[in-house]
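For this depiction, one protein chain was excluded, whereas all remaining protein chains were kept in their positions.
Right, chain A next:
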Amino acid sequence: MAANETTFTSVSAELTPEDFRKIGVDEKQAEIIQRESISAWKDAWQRLSKNKLAMASLVVLLLIVLAAIFGPMFAHFDSSTNDLLNTNQPPSKEHWFGTDDLGRDMFVRTWMGTRISLIVGLAAALIDLLIGVIYGGIMGYFGGRVDAIMNKFSEVLYSIPYMLVTILLLVVFEPSIGTIILALTITGWINMSWIVRGEIMQLKNREFVLASRSMGAGSGRLLFRHLLPNAVGPIIVTLTLSVPNAIFSEAFLSFLGLGVQAPRASLGSMINDALTGWMYYPWRMLFPAIIISLTMLAFNIFGDGLRDALDPKLK
């Protein structure tokens, strides 16, 4: 500013009225949008697709999911047929990942196990999402006393160590895929509800909400059409990061014998089964261990990338 003023005064002495003419701004020009407008989602996708690590993990995840769906079809073995003449065989042309202590084909079992681990992880994450969004949405939207009571309740529930509750539940109710998912979600939704609550609390005082409300929008419409869609970024990130948590928890439960029960197998229960003789039959441990590590790694990196892409303010 200061620089401009000095040049102006020094030049001003020589100015004549001819130096001034109307350029005439066509105000309609300002309305023309030069570039194609980019929606928030496209923008996020552009940022995400530039993140090589995140894209690589997305590819890895897709490959793992595809293998879990179609892998077992390529082998001519059944996941639970015993072959006691061929126990603990190393990987071969016949059995690509070797066989386990009952002669079951490890290739088929590994992908069946991946399938179950993924199902448990995804289902638990989705149930957390459902409960968390509803509970958190109500807390954040209504605020005040409703929020205080519901928040206190979730805090008390949260401070009970969730692994212990999960274990207790599975000791009482026999572990099956259903009860495992249920036990994992019994306190798993709290984190999601807090994220949603925080987002809604920030959003509900914004102008667009006021505008919508003044046009007569009801609570339900405000919450589901305006508030939640705007909070979807953090929700998706939390969802992505909670899948590997659930997969890990199920694997941990397998160690206690509370995971998926035989003849079904999850990656965790396969690793647990392999523990006893794994110095001699390392392949029994190796393949499930690699797949579970890759899955968790990919989910974590992809989740981080997603967070960077959806919320560029954060580092």
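Operating definition for what follows: contacts are C-beta pairs under 8 Å (C-beta built on N, C-alpha and C of every residue); 3 or more make two chains touch, one makes a residue touch a chain; residues count from 1.
Note that contacts and distances are computed from a predicted model.
Going by its UniProt record, the hidden chain of the complex is named "Oligopeptide transport system permease protein OppB" among "Ferredoxin", "Sporulation protein YqfC", "Chemotaxis protein CheX" or "Oligopeptide transport system permease protein OppB". Of the listed residues A:169, A:182 or A:217, the one in contact with the hidden chain in the full complex is A:169.
One of A:102, A:119 or A:297 touches the chain omitted from the figure, and that residue is A:297. Checked against the full complex, the candidates A:40, A:160 or A:211 give a single residue touching the omitted chain, namely A:160. Residue-level contact of chain A with the missing chain is found at 155-156, 159-161, 163-165, 167-169, 171-172, 194, 197-198, 201, 244, 248, 251-252, 255-258, 271-272, 275, 278-279, 282, 285, 289, 292-293, 296-297, 299-301, 304, 315.
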